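With one protein chain withheld, the remaining protein chains of the complex are depicted in position.
Order of writing sets the labels: A, B, C, D and E. Residues in every chain begin at 1.
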Amino acid sequence: MAKSDHVSDAQQRLDRFATYRGVMNERIGEIDHLGIKRFFALDSAAYREGALDPKTKELLGLVASAVLRCNDCVDYHLLQCADAGWTDDELYDALNVALVVGGSIVIPHFRHAVATIDAIRANEIGREAERD
Amino acid sequence: MAKSDHVSDAQQRLDRFATYRGVMNERIGEIDHLGIKRFFALDSAAYREGALDPKTKELLGLVASAVLRCNDCVDYHLLQCADAGWTDDELYDALNVALVVGGSIVIPHFRHAVATIDAIRANEIGREAERD
Amino acid sequence: MAKSDHVSDAQQRLDRFATYRGVMNERIGEIDHLGIKRFFALDSAAYREGALDPKTKELLGLVASAVLRCNDCVDYHLLQCADAGWTDDELYDALNVALVVGGSIVIPHFRHAVATIDAIRANEIGREAERD
Amino acid sequence: MAKSDHVSDAQQRLDRFATYRGVMNERIGEIDHLGIKRFFALDSAAYREGALDPKTKELLGLVASAVLRCNDCVDYHLLQCADAGWTDDELYDALNVALVVGGSIVIPHFRHAVATIDAIRANEIGREAERD
Amino acid sequence: MAKSDHVSDAQQRLDRFATYRGVMNERIGEIDHLGIKRFFALDSAAYREGALDPKTKELLGLVASAVLRCNDCVDYHLLQCADAGWTDDELYDALNVALVVGGSIVIPHFRHAVATIDAIRANEIGREAERD
Partner (left out) sequence: MAKSDHVSDAQQRLDRFATYRGVMNERIGEIDHLGIKRFFALDSAAYREGALDPKTKELLGLVASAVLRCNDCVDYHLLQCADAGWTDDELYDALNVALVVGGSIVIPHFRHAVATIDAIRANEIGREAERD
C-alpha cells in the first residue's frame, strides 16, 4: 500500500459511510419514534451557536468521539471540523489531547483520523480543481 | 445505495457473522480450556428461564450490548429477541433507552441495529414465502 | 460491620443521594440551558409508557447502568424498579445478566446494588409499620 | 441540604482533592520511574500552547474527562478552565456536548461539575473580598 | 495532609473495604442465585494455577482493573499481588503499562494504587514488628 493508497482508500470509505449514513437516517426517520427523533434533534442542536460557537463545539465533539473510540463519530466530526475551518495542525493538536487522555488504545482511531483528514483535504483540492 | 440495499447488505453481513461465529465457537471448543468453556456456558445460562423469563432477559442483553457498543453482540441479541417475539416497535423502544443512557456515541450502533432488524424481518418473510 | 450495618449504611447513603440529587437538579434548572433541560426531559420520557411499559424500561435502565458501572444510576433505577413492582429475585436475575455481560469489573457495583435493594426493602417495611 | 451547602461541600471536596493530589504527586515523584515521569510530563505538555491555545485545550480536556466519567479529572480541568477565562455559560455549553455525546450516564458527573463550578466561583469572590 | 497521612488513610480505607467486602459477599451468598454463585466461582478460578501461574495472573488482573478504572478491583488485586511476591518496582512497572494503554484518565486510579501499595507495605512491617 503506497502513500497515495491510504488517501483513496479513506475517500472510498468516507463515500460509503456518507451513503450508508444517509440511507439509514432516512430509514430511522420512517420509524417515527418520538424519543429517537428528539434525541437526533438534540444531538444536532448541541453543536449550534450558543455560549460557544459551532467551530469550538465541533472540536469538542471530535475529541469526545476519539476518547470514546468511535470511528464513524470521528469521521463525522472531522468533516464538520474541516468545514468549520480548523487546520490540519489544529486538528492534530486536538487529537494529541485525545491520545494523552485516552491512551495508546486510541492509536488505531488516531491512525483512522489522520487518513480521514488526508482524504478530506484531497477532496477539497479536487473540488477546487473542478471549479478552475 | 437504495433502501433495499441496506437490507440485503445486512442479510449478507448476518450470514457471514453466523458462519464465522459457528466456525470460531467450534474452534474455541477444541481449545478445551475449562475456564473458557465454563464462561461460555454461564453466558448461555444467564438468558434461560429464572425469576425473569428468557424473553425479558434477551431484551436486557440487547440494551447492555448497545450501551457497551458491540455490534456483534447487538446482532446476536436481536436475533434472539426476534425469536422470542419482541416486535419492531418494542425493539425500537428498548434501543431508545440505550440511546438516552449511552448518548450519541451509540448512534452508529443504533443504525446497525435498525439494519439488522430489517434484515431479520426480510428473512422471516422469505421463509414464510418458501413454506407457502 | 455487622449485617444490619450494611442496610443502615445504605439507607443513609440513599438519603444523602436523594437530598444531593434534589438540590443539584434544582440548581441545574436555574442554569436554564435549553439543551440541558431538553436532555433531562428526554431522559425522563425514555422510561414512560410506549411500545414497552415503564416497568420493563426501568429494568433496562438498571442493567444499562450496571454494565456502564454507575452507582448513582444503579441506585436511581433500583428505586424506580422497586416502585414498579419488581421482586428481589427478579432484580438479582437482571443483575446476573449485567454481571455476565460486563464481567467481574461489575462486582463492586453488584455489591452496591444488593446493599441498596436491602435498604429499599427495609424502608418499605419501616413505612408499613408506621401506617399500622 | 440547603443550596449554600452544595457550594461549601464542593469547596471542602476541592480542598481535600488539592491536598491529596499534591501529596500523591510528590510521592509518585519519589518512585522515580522514568516512564511514569515522562507520562506525567507529556500529560502537562498536551495542554500548553501549540497549534491550539491552552484555553481551548483545557476545554477539550474537560469534555474528554466528562464523557470518560472521571470526577477528579473533571474537577482538575474545571479549575484550569476557570483560570483560563471560560465563563459559566461557556462551561455549561461544553458540558452539554458531553451530555449528548455520553448520555444520561454522564448526568452524575454533570451534577458534580456544576457543584464544582459554583465552588470555584465562590472561592474567586472570597479571594476578591480579601483583596478589598 | 502530611506524607504519613496518605498511608494511614489508605490503611483505614483498605480495612473498611475488607469489612464491607466480607459482609456483602456473605450477603450475596445468602441470595443463593446459581448464576451469580457460579460467576463468583469462575472469577476466583481464573487466577488459579493453569498454563500461567497465579502470580502472573494476579498482575494481569491488576492491569485489567487499572485500565478499566475500578479502584476496588485495583485494591483487591494489589493485595493479591503483594501476597504473590511482586515487588513495588514490578508493580509500578505494570501500572506504567496501564497508564500508557489507558491514558491520563487512569492517573487518579494510579494515585489510588500507589497509596494502597504504601499501606500494604506499612501493614507488612507492622505485622513483622509484632512477630519480633
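In the analysis below, a contact is a pair of C-beta atoms (placed from the backbone, for glycine too) under 8 Å apart; a residue touches a chain by one contact, two chains touch by 3 or more.
All values reported here derive from a predicted model rather than from experimental measurement.
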item: Partners of the unshown chain among those that are drawn; value: A, B, C, D, E
item: Sole residue of C:G35, C:G61 or C:G102 that reaches the chain not shown, by the stated touch rule; value: C:G102
item: Residue of E:A18, E:I31 or E:A46 in touch with the missing chain, whole complex considered; value: E:A46
item: Residue in contact with the excluded chain [from D:R16, D:R38 or D:R121]; value: D:R38
item: Contacts of subunit C with the absent chain, listed as residue ranges; value: 67, 99-106
item: On subunit E, residues whose C-beta touches the chain left out of the figure; value: 42-43, 46-47, 50-52, 56-57, 59-61, 63-65, 67-68, 73, 87, 89-90, 92-94, 96-98, 100-102
item: Residues of subunit D (touch criterion as defined above) contacting the omitted chain; value: 33-35, 38-39, 42, 45-46, 50
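Here, only the chains that are shown with their structure count from here on.
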item: Both-way neighbours, i.e. chains that touch subunit D and touch subunit C; value: A, B, E
item: Chain whose average C-alpha position is farthest from subunit B's own; value: D
item: Chain centre separation (subunit A, subunit C; CA means) in Å; value: 35
item: Subunit B, residues touching no fewer than two other chains; value: 42, 46, 50, 67, 89, 92-93, 96, 99-102, 104-105
